[in-house]
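Shown here: the complex without one of its protein chains, the others still in place.
Entry: subunit A
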Amino acid sequence: MRTDDTGNDGMNGNFLHPSDSEIQKWMSNAFNMAKEALECGEVPVGCLLVYNNTVLGKGRNEVNETKNATRHAEMVALDQVLDWCSDRGMDPKVVCKSTVLYVTVEPCITCAAALRLLHVPLVVYGCKNERFGGCGSVLDVASGDLPHTGTSFKCVPGHRAQEAVDMLKTFYKQENPNVTKPKVRKEGIDPAGGSRTTQTEAAPLEDDRKMATSD
């Protein structure tokens, strides 16, 4: 596809694909954030943006307090990266092109588009976001042919997916005990070689209002 040519710009130059141990380290960090959020009764999604082995942005969902439905963890973390750049007089595009997003749940369509617009080249995530996912679950904004919407990015899905799903399930059970247990569609058995996606499972379904805070 055409975007593959332009889409990998960020992979060239000084951007190095993270090693497995780096992925494990940062994802473990993101999962700890999600656990903390869960313990505080907040949406259990953790995310961090890492540039040259430095965490530039750490976000948690801020939809309820801001009454702005776009304040997902990723958007909050991206703002921190932009602030970091402006404090140092650095070009956000240059910095973002070497920045990786680690997040426990697949980014939604809005966040995926935002990541494109900022030229983030790689997203590592835990479970799928079946209701709003922008990296293939609902739409594939990540690699779509959108020449006027920044740069396409690559995904490493399925990292500790079951754990990420379980946290979301626990959260929504606490949040609303009256709601009957939502149906969770288990993914089929993955084809051979898909070691990273074998854990992929859908996030549970929630009612509308809560979902606005959770994706």
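By definition in this document, contacts are C-beta pairs under 8 Å (C-beta built on N, C-alpha and C of every residue); 3 or more make two chains touch, one makes a residue touch a chain; residues count from 1.
One rule holds in what follows: contacts and distances are computed from a predicted model.
**Student:** Look at the options "Related to Translocation protein SEC66", "Large ribosomal subunit protein uL4m", "CMP/dCMP-type deaminase domain-containing protein" or "Orc1-like AAA ATPase domain-containing protein" and return the one that UniProt uses as the protein name of the missing chain.
**Tutor:** Looking only at the record, the undisplayed chain corresponds to "CMP/dCMP-type deaminase domain-containing protein".
**Student:** Of the residues A:56, A:100, A:124 or A:141, I need the one that contacts the missing chain.
**Tutor:** Of the listed residues, the one touching the omitted chain is A:141.
**Student:** Would you mind spotting which of A:43, A:56, A:77 or A:108 touches the chain that isn't drawn?
**Tutor:** In the complete complex, the chain left out is touched by residue A:108.
**Student:** Just checking the interface: what residues of subunit A touch the absent partner chain?
**Tutor:** 62, 65-71, 75, 78, 82, 92, 108-110, 113-114, 117-118, 130-132, 134, 138-139, 141, 144, 146-149, 208-209, 211-212, 215
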